[in-house]
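See below for the structure under consideration.
One protein chain is absent from this view; the other protein chains keep their places.
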Amino acid sequence: MADATSVRPRLSSGLVPRRQAWAHRLVISPTVLSIVVLGLYPLLFILAAAFSDSTLGKPFRDWVGTENFELVLADGDIVASFARTVLYALAISIVSVILGVVIALSLERATRSGSVVRTVLLLPLITPPVVVGTLWKLVFNPGGGLLDTLLRGVGVEGASVAPLSSTFWALPAIGLADVWQWTPLITLLVYAALLTQDGAVTEAAALDGAHGFGLFRHITWPAIAGTVAAVFFVRLVIALKVFDLVFIMTSGGPGQASTTTSYVIYQVALKEFDVGRASAITLLFAVIVTLITLPVAALTRKLSHD
Amino acid sequence: MTSRTTQHVRRRRIVAATASIAAAALALAACAAPAENEQAGAGDFAGQSLSALLITSHEGAANWLKENFEAETGATVELTIVPYDEIGSTLALDQQSGANTIDVAAPWYVSIGDLAAGGSIQDLTDWISSTPSLEEDDFIQSIYDPYTLVDGQRYGIPFDGDTHVLFYNKEILERNGITEPPATWDEYLEDVKTITANESANGVYGSAIFGQKSPLILGAAYANRLAGFGGTFVDDDGKPTINSPEAVAAAQALVDAVPYAFPTPAETDFGVGNGAWYDGKVAFIENWTDLGVGSETNPDSTVAGKWGVTTLPVGGDNTEPRASLVAGFTWVISANTEKTDLAKAFIEFAASSEVNSELIVADPQTGIDPNRVSSLESDAYGEKYPELQNVNRTTLNGSLAWPTGENATQAAQILTDELAKLIAGEGGTAQETLDRVQAEWETILG
Partner (left out) sequence: MTRPTSALRHRSVLAYAVLGLALLVTLVPLAYLFSVSLMGRDETVSGILFTPDPQWSNWGDVLGSNIPLAIGNSLLSALGGALLTLVIALPGAWAIARFRAGGRTLGATLMSPWLLPPIVAVVPLLTLLRILGLNNTVLGLALVYAFANAPVAVWLLEGFVRRLPIEIEEAATIDGAGSFRTLLSIIAPLLAPSLVAVGIIVAILNYNEFLLATFLTQSADAQTFPVALSLFYGDRTPHFGKIAAASFIGVIPVFAAAVFFQRWLVGGLTGGAVR
């Protein structure tokens, strides 16, 4: 069928005349060039600044070699934020993906749900993070927020519940807001992938007696695996960069409990005016992000070319 | 085949087109530099416009200044308002990038050292010493130097005095059998414990403690206690003294009071704290003196006529109340402005005695505290807010100011981060925490 074969790129077999390929490349090169240049310029700036003594008012005052990196790596709080951010991102992404897949499957199964349901499910995704942060800050407000009110309503006595002030619960609370916001993206993309499944294959399998988990494992999952991996990648990167929610909900507190790396960079660059050190942190974090996402990206490519 | 030549021609055309577009863009950008301003004669500013950068809390004052300055000089004033922890970076970025959209600003005084080092603000020493109409000697001296001096040069003139004092809710105190506001931090702790134990079930607490992780907020709560215990951030030579016994005692006093505070200190920033006070939910709050003005005039206030104010408690061996300069703001002129004369005229106006005297009693409240002896001692202030006038007089006897100079903002952030950990129960004891701060401060403040 047209769908099955068109998914596979024909480049390996199809020969594009060499001259034509060059012309094509040239046509689109301004485009690619502009992305590369504009993406590269800040990147080069950060690279250079990391090896310099740069302040917000005076970048590149002096070259200091690896001093910024040494300072950063010796700072226990910053290193802790790396670990914290990575763990946070992994946990959030896994939870989001599982929830997203489950909801997408349910959406596909519940054929009479209609577009209203889909629209409503999409709403958290299109809400600006500052609004999401505001909303959940209100929910978690110890002085009468939704959570506090509900718990008192069911009779929980004692001190007010304040997740955002608890060193243990602050980050999970932010994570809850994060998951609430981004799971619809996963639902959307997986649902779309489910819809592109070949209906005939599924029906045939069902007729053969495949159902439930077996159906999922052998028919559904292979069809969406590539999408799930790709969306896990996107979700992971977004989660690693989380800033707006931390900014609105906790300012990184209490203590260091919710201080993610993005927030550290913000603090060092814009509150301590130290662009050199902030660049060093950004680069170190970039290395970490690459190390983590490389396997995921490879997995994505493998699963989508199967 | 013709297709091949067509490809070549097309390629060449595209390259040529791209090149010419790029060249045109560059040329256009070069021509897009802002138009030069005509040099105006001194005193004649009609038709000129000035851009001023202030924080959200000063928006009322900013509007007042705009109205009155425009009326007086015929110049127009454009206001840019930003949150209080963004003003320094906004100014620095504006100047560094060459955008130069800002002419004057009123940033937190602690940042003037970094702003000066970054070339973002102008050295005003010569102008100040040659302009008697500024009435230098009238500035409250314990405010003047910390707010303006960097390495012996003056980079600004004071705008908003901004000391903290202790406000107390008379009704709540009466209900709990407390007849006098506390004079020491130990008494304060006892009072707070009592009130919270009695009334927390009704949502009323002993005090609101500013604990949000920001130097202007948590830093203020700490600085108040440091001042009370007689400690200093740095000694007269600028060497850090942040792990002295007084400093440790101050940190401990803070930690001790946190469990009894309005829930929760870590989430209590300026707005939450003020809100709790105006709602009558806390007995004590350390706050800027204009809270008194607000208690009387702010439509959200339920405590009008029910409050009192006193100097901050003392502690340890110290028995003299000391003012704590936790969040003052200084007028600065941006380095790249082309309207230096107009800028000077504006900040002279804004920091003048007449203006300050009016701003401190204005309704709606402007959030401005006295910066001059003359405005502090003005009749209007004495009539309307005698208690505030009284407590503000402590500034005349010396006060505790944050270190300024290069890396001062970083130092403030380091202390804030460590204190945040301390009150969150991480980071060990008060002594250990401050030892760490001392070590870091020694490397950056020297």
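We call the chains A and B, going by the order they appear; numbering starts again at 1 in every chain.
Note that in this section a residue touches a chain if its C-beta (ideal position, glycine included) is under 8 Å from a C-beta of that chain, and two chains touch if they have at least 3 such contacts.
As the structure is a computational prediction, the values presented were derived from the model and not from experiment.
K.L.:
For the chain that's not shown, point to the residue among A:39, A:76, A:222 or A:295 touching it.
P.N.:
A:39
K.L.:
Of A:94, A:237 or A:299, which residue touches the hidden chain?
P.N.:
Missing-chain contact among the listed residues: A:237.
K.L.:
May I ask which residue of B:108, B:270, B:346 or B:385 touches the chain that does not appear here?
P.N.:
Considering all chains, including the one not shown, the answer is B:270.
K.L.:
Touching the absent chain: which residues on chain A qualify?
P.N.:
2-3, 5-7, 9-11, 14, 16, 20-21, 23-25, 27-28, 31-32, 34-36, 38-43, 45-46, 49, 56, 59, 102-103, 105-107, 109-110, 113, 115, 117-131, 134-136, 138-139, 141, 143-146, 148-149, 152, 180, 188-189, 191-192, 195-196, 203, 206-207, 211-212, 230, 234, 237, 240-241, 243-244, 247-248, 261-262, 265-266, 269-270, 275, 278-279, 282, 285-286, 289-290, 293, 304
K.L.:
Can you list, in ascending order, the chain B residues touching the missing chain?
P.N.:
3, 6-7, 10, 29, 32-33, 55-57, 78, 80-84, 86, 89-90, 93-94, 96-99, 101, 203, 270-272, 274-276, 278-279, 294, 298, 300, 302, 365, 367
In this text, only the chains that are shown with their structure count from here on.
K.L.:
Can you check how far apart chain A and chain B are, centre to centre, with Cα atoms defining each centre and the answer in Å?
P.N.:
Those two chain centres are 36 Å apart.
K.L.:
Spell out the residues on chain B that touch chain A in their complex, using ranges where they run on.
P.N.:
Chain B reaches chain A through residues 4, 7, 10-11, 14-15, 18, 85-86, 88-89, 92-93, 95-96, 111, 114-115, 117-120, 200, 203, 211-214, 262-267, 269, 276, 409-410, 413, 417, 420-427.
K.L.:
Going by the contact rule at the top, pick out the chain A residues touching chain B in the complex.
P.N.:
19-20, 23, 26-27, 30, 55-59, 77, 141-143, 159-160, 162, 164-165, 167, 250-257, 267, 269-274
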